[in-house]
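Contents: one structure, followed by commentary.
A single protein chain has been omitted from the complex, and every remaining protein chain is retained in its original position.
So that you can tell them apart, the chains are marked A, B and C in the order they are listed, and the count of residues begins at 1 in each.
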Amino acid sequence: MKARVFVTLKNGVLDPQGKAIGHALNGLGFGSVGEVRQGKVIDLELNETDAGKAKAELKAMCDKLLANTVIEKYEIELKG
Amino acid sequence: MKARVFVTLKNGVLDPQGKAIGHALNGLGFGSVGEVRQGKVIDLELNETDAGKAKAELKAMCDKLLANTVIEKYEIELKG
Amino acid sequence: MTAITPEMVKDHGLSESEYQKILDLMGRTPTLVELGVFSVMWSEHCSYKSTRAHLKKLPTKAPWVLQGPGENAGVIDIGDGDAAIFKMESHNHPSFIEPYQGAATGVGGIMRDVFTMGARPIAMMNALRFGEPSHPKTRHLVSGVVSGIGGYGNCMGVPTVGGEVNFHKSYNGNILVNAMCVGLAKADNIFYSAAKGAGNPVVYIGSKTGRDGIHGATMASAEFDDASEEKRPTVQVGDPFTEKLLLEACLELMATDAIIAIQDMGAAGLTSSSAEMGDKGGSGIELDLDKVPQREANMTAYEMMLSESQERMLAVLKPGREAEAEAIFKKWELDFAVIGVTTDTRRLVVKHKAEVVADMPITALSDEAPVYERPYQPREPKGGDVSFDKSKSVLASLKAILAAPDMASRRWIWEQYDNSVMNDTVQHPGGDAAVVRVHGSSKALAITTDVTPRYAKADPYQGGAQAVAESYRNITAVGGTPLAVTDNLNYGNPQKPEIMWEIVAGIDGIGAACRALDYPVIGGNCSLYNETNGEGILPTPAIGGVGLLKDVTKMATVAFKRQGDVVIVIGETKGHLGQSIYLREIEGREDGPAPRVDPALEKKHGDFVRGLIEQSRVDTCHDVSDGGLLVAVAEMAIGGGIGASIGVAGLPEPIPFWFGEDQARYVIAAPFEEADRIIEEARAAYISVAALGKTGGDRLVLEDSNSVSIAALKAAHEGWFPNFMSGEEIPMTN
Partner (left out) sequence: MKSAVIVFPAANCDRDAKVALEQMTGQAPAMVWHQDSELPDVDLVVLPGGFSYGDYLRCGAMASQSRVMQAVKAHADKGGMVLGICNGFQVLTESGLLPGALMRNAGLKFVCKPVTLSVEETQNAFARHYEKGQEITVPVAHGEGNYYADEETLNRLEGEGRVVFRYKGNPNGSARDIAGILNDKRNVLGMMPHPERVVDPVTGGTDGRALFHSLIETLS
């Protein structure tokens, strides 16, 4: 099974990179762009067929390594 | 409207980060993890209500700035 | 088996006559794999077919040269059993397409060239040329290249200690990214690439092979046009983490005596490394591609032979030492595989899935590679108009020049490079040459890269000679004895006679200067076809020089250090304004002849100045280059935060005096009594010398009348780069 994990900065944590992207987009003439935030996406192949187990495993991976929960939050998406 | 853009390395392009993450996860005992690829996710607020126009704009942003299409590909997701 | 069509031959960048030669050498139609192998081995990048005949004329020997051109890097003896190993290489085309990864992999590649010889890299330099600042791509390219160089070098833990940067419209569509690596080894433990002997295991180490940059080597030799930006092939992605492990693992293996030969897989990967190792060793090589660690499924033999995946090495071990080597690479979590064996057939034989997919004489790939005596057409060196507006203010011009794109401080760049890791950087970027201590000793290497492309355009011969002379001066100015150089010859399309002449004359100029200065060329790299839509770049023969300071505590720096020092110029100032920064920045013209280099005078003045530094009589020194005398003095004042009052009685023409770019000059500063003695000694040696004035205060005062504050000069000098880049796009790292 495949999974996708999103790791993004928590609300309230400043994201200078996102801000710079927004600024650059505005500068390039994309005037409609408002706030921009950047995060990470991690695509994983899992040798696991049980969705429940996969989710639990992914959660453990996020807590242990993939996200730093002091500043980041994560979402998990299973892709069949 | 809100949009999410994924920028990931094209298939076949070496992803050192993904490789290292996969290796680390295996090392932590997550034995079911196979290939891992890491990319960027960019969340944008757009001052635009027309989905078609938004898509076209986002595509232009990706081509111009958000992705380097020599090595990266992108996906666009509108979130209403 | 795939039949070879004329289109395929053409797609491989081979001419009809080259293909005919292949047919003759093989005695049959080549397989596709063989055609691919020929195409990369016979490419300009690997075979030097346009330049080989001319490069032979360069002086390459001196008693201290342990290895000249022909190996992965050159080696010099620096005493006490120590050797310095260095090389410079270009990554121009990939960096234009993908500036971050292009520059990063350029750094990785040159580091491998140096550590494959047994050296630990201790310093990196980068010589960069970008298009005009106003060109829409320039900022993006500067940003990407600089963060790519930093990204790779910083992660490797090797300090990046200097370089050079120019902006010029001739690079608008073809930037230059030349990286230099300097390493240290023990003179009796240097590793070469000659795969001597038969029956020895050929091992693959490092990263897995993917479909990266296939045909990169041929791309690096093909001209750019607008369309190629579209159909560009994949650029490699660098993995500095793996390279760092590879470095440590290789050095660990090198501490044993298991290695017969070793070489990095650079351009044309497995093909060129195996062919070159077999060629140098006078042996044959048999490879079994099924054993090659592969990153992707279903890779073909063609792809594996031509892949340019990074962070890989090929080695030949003594028989029976495989397990020992494997244990080291396993410890560092790197791939290791025995993929072949040396033979006595002098043939390169490649097997894949139990089939022989290539079987070719190795000499066909090396000795028999085409060599061209391309026709060249001399152009009169540029003469012409050096008139100027005599009413312009000298100090206002100085301020403008200090803030010009080619002259402004490069701090914005070097602060993005870790320039002090390894704890041996004694002179950081910003001086004439970087100085890096030989770890655990009191001696140090002085390192610099130089070339003034506008001179080389006006007069390719003088331009080549001047690059060498400037590098000699920069090393001398810190107190180093110049020992040897590596070159990076960046030119346009050699099939155009006027460009071929730039190349030939440039090499002649370099050769003449190196010969006269006892400053041999121990390695180099050619990057040709640097053109966009038929317009060549300025000829850019970059010179990377290395020198030795026996006692690093005697090193001189640019900055003024005391109030009341006498400011002295060594060398004659005639006021040569041709091709000067002054003419370009203030008069808006790139005009006139390039300054002439007199190597004998360079040597004489250099020896004199170096002697003063070595005797601890002078600790403040700057060579005079771009911008001329007043710019040199201003840089010394800015560096020390101390002003000066200078002038020369009865100057007929202040502008050429202060801004002329005559060669063979240095500015030094010394306390009064010492200064007196120095002037006397110079006169006695028939060296042109003049006292310009005294350090002191916080302003630069000219002829007792006009003055400008050092703070204002500093603001102008430091301001341009950050201001220019503040409109920058976000650096696209992870």
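Definition applied: contacts are C-beta pairs under 8 Å (C-beta built on N, C-alpha and C of every residue); 3 or more make two chains touch, one makes a residue touch a chain.
Note that the structure is predicted; figures quoted are calculated from it, not measured.
The residue touching the chain not shown here, chosen from C:417, C:461 or C:658, is C:417. Check C:88, C:426 or C:465 against the missing chain and you find that the one touching it is C:426. In the complete complex, the residue from C:2, C:256, C:533 or C:553 that touches the missing chain is C:553. Remark: the omitted chain is touched by one listed residue; of C:168, C:244 or C:352 this is C:244. The chain not shown here touches subunit B at positions 16-17, 20-21, 24, 27-28, 38.
Residues touching the missing chain, restricted to subunit C, are 147, 150-151, 154-157, 239-242, 244-245, 332-333, 414-426, 437, 552-553, 730-731, 733-734 (touch as defined at the top).
The chain not shown here touches subunit A at positions 13-14, 16-17, 20, 40, 64-66, 68, 70-71.
We take it that only the chains that are shown with their structure count from here on.
If you average the Cα atoms of subunit B and of subunit C, the two centres end up 36 Å apart. Per-chain CA centroids place subunit A at a distance of 10 Å from subunit B. Put simply, the C-alpha centre of subunit A and that of subunit C have 40 angstrom between them.
In subunit A, the residues touching two or more other chains are 21, 24. For subunit C, residues that reach two or more other chains under the stated contact definition are 729. Remark: subunit B residues 9-10, 12-17, 19-20, 23, 65, 68, 70-71 touch subunit C in the complex.
Residues 6, 8, 18, 21-22, 24-25, 28, 30-48, 57, 60-61, 64-66 of subunit A are the ones touching subunit B in the complex.
The touching residues of subunit C, when paired with subunit B in their complex, are 97-98, 101, 207, 210-212, 232, 234-242, 295-296, 309-310, 333, 729, 732, 734.
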